[in-house]
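Below are the structure tokens for one structure; questions will follow.
Only one protein chain is missing from this complex, and each of the others stays in its spot.
Take a look at chain A:
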């Protein structure tokens, strides 16, 4: 019920333009050029990849319920919301005050959270003199990073005072109820943390809602730590070295080839991939890397034609845009241009400080 409301809200962004499943792909953070591009065009970047394990069944079930409640029209291709839906979407809802920045943090949120949990557990045991305990995470990377931080930071001196202070600050960033909820998921020497569904039953809330509160808090924490890194010398260690690009591996390979001066055809041939796949990669690169030059694929003239067509149409449907343009302008060129335009809009927005 509650989760559906969030979906309904997100659907309003893509109304008339995309099918409902584009929202599914955004929530899951599908690593396709199309999804990344959609998230930018429709300003859904904050929600990109926040629920990587969401199943299609659960999503479709929500859609069916929205339709049966008369909030969504069952219109085959595109998404249409009813009047009532628009009214509902204007109301204050449980997620209205939740901060998300999926675009930036989806990839790092869970590892960061797991490391923080293990660090807290380790510290708790070690300051009590327990040198042997069962770690709450089996993940190698998590264990390795926590071990390193414990080694480097002299954290245990003064009963972990420094870490205590950092956490105290972080918990104060959210309201008391959310702080209590968050804290239940942490394991210490005193108590083993609760799973999401256990927390959900403590708070009498659906699992999904609790999960989204946790994710939102983690995004908020990450943002705050990055902006105040001097105040968080310990937590910040888990956020350093993030500069591996977020390109998919295959797109990364294509990127290298482009830099070596190969054309799309040549790369497709070398890599034994379809031309369209390489084009997808290039759109992905252009979407994520603003410094990437697209002149080679879209001349200045074509670029401005496409730009005009999109402004004129106020639509982002590729097919409609294409109909407005000379025959020889390709879908690839349109997508590249949209990628660049979307990124440009996006850049401005962040600079204006209203990213959400």
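The working rule: contacts are C-beta pairs under 8 Å (C-beta built on N, C-alpha and C of every residue); 3 or more make two chains touch, one makes a residue touch a chain; residues count from 1.
The rule is short, and it goes like this: contacts and distances are computed from a predicted model.
Note on the omitted subunit: UniProt lists it as "ATP-dependent DNA helicase RecQ", one of the names in "ABC transporter ATP-binding protein", "ATP-dependent DNA helicase RecQ", "Sarcosine oxidase, delta subunit" or "Transport permease protein". Looking at A:136, A:302 or A:321, the residue that reaches the missing chain in the full complex is A:136.
Taking the complete complex into account, A:187 is the one of A:37, A:101, A:187 or A:287 that touches the chain left out.
Across A:6, A:72, A:85 or A:120, the residue that sits in touch with the chain not pictured is A:120.
Within the set A:97, A:197 or A:263, the residue that contacts the chain not displayed is A:197. Those residues of chain A that touch the chain absent from the view are 53, 114, 120, 123-124, 127-128, 131-138, 140-141, 159-160, 163-164, 167-168, 171, 176, 179-180, 182-184, 186-198, 201-202.
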